[in-house]
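As you look at this complex, bear in mind that one protein chain is not there, while each of the others sits in place.
Let's turn to subunit A:
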Amino acid sequence: MIHLQNIRKRFRRPDGGWFDAVCDTSLSIGAGEVFGLIGFSGAGKSTLLRLINLLERPDGGAVIVAGQDLTALDAKALRRARQQLGMVFQQFNLMANRTVAGNIAFPLEIAGWSAADIASRVAECLEIVGLADRAEHYPAQLSGGQKQRVGIARALAPRPKVILADEPTSALDPKTTQSILDCLKDINQRFGVTVVIVTHEMHVVRSICHRAAVLDAGSVVEVVEVNGAEVDARSALARSLLEAA
């Protein structure tokens, strides 16, 4: 579903030099997979995730999603492609002046759906994330966990093939974290949506990922398999992340 081929990304440092945030990385993520990106702070997890929907443009390499090289698309085609890639954020990033329903409707309005289709799809998504009774609330009236459910419903609304989630539970308490992870897992299983999830917690990987890439200093150190709750790790870094959890 997602193939990153020899991706490179560097940023200008304040002193004028360059900083390699992602160096020559290749990664393949299968359709229907829940794939983790794990590593310590500054490892390049967010950058790698943002390269998948081209929020960051790679300095080299190809980003192939559902058979399409996104780096080769013009602005308009890229916008259409992005409608197939939902995104969930650590800070939720909901629109404060739109209701819950309005937030979920947003990507559908963007994609040009009819009002009737939007209304029924919004109701469906609210049902999926268990917020049917909150449709007319504003984000300010919700708890963190509820806000993230809205974020997930919004990402899910246009029936994307992929959902990209950047530390979706890092602003939440442990109990809420588990319910959000269950929600993502449920979506993955019911609708076959591929999920790529960034985290610095091994327990997130254990609880929902099929596989995970361990990142360090902009490179993939190892791709680990998760069997049940067992993580089959070889690298020292993966082991230290396991112990930290």
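The rule we apply is simple: contacts are C-beta pairs under 8 Å (C-beta built on N, C-alpha and C of every residue); 3 or more make two chains touch, one makes a residue touch a chain; residues count from 1.
We take it that contacts and distances are computed from a predicted model.
Trainee: According to its UniProt record, what is the protein name of the omitted chain, chosen from "Formate dehydrogenase subunit gamma", "Electron transfer flavoprotein subunit alpha", "ABC transporter permease" or "3-isopropylmalate dehydratase small subunit"?
Mentor: Choosing among "Formate dehydrogenase subunit gamma", "Electron transfer flavoprotein subunit alpha", "ABC transporter permease" or "3-isopropylmalate dehydratase small subunit", the correct UniProt name is "ABC transporter permease".
Trainee: Have a look at A:Ile2, A:Ala43, A:Val65 or A:Leu94 and name the one touching the chain we're not showing.
Mentor: A:Leu94
Trainee: For the chain left out of this view, which of A:Pro107, A:Gly145 or A:Pro168 touches it?
Mentor: Considering the complete complex, A:Pro107 is the one touching the chain left out.
Trainee: List the residues of subunit A that touch the chain left out of this view.
Mentor: The list for subunit A reads 53, 55, 78-83, 85-87, 89, 91, 93-98, 106-107, 109-111, 138-140, 154, 158, 164.
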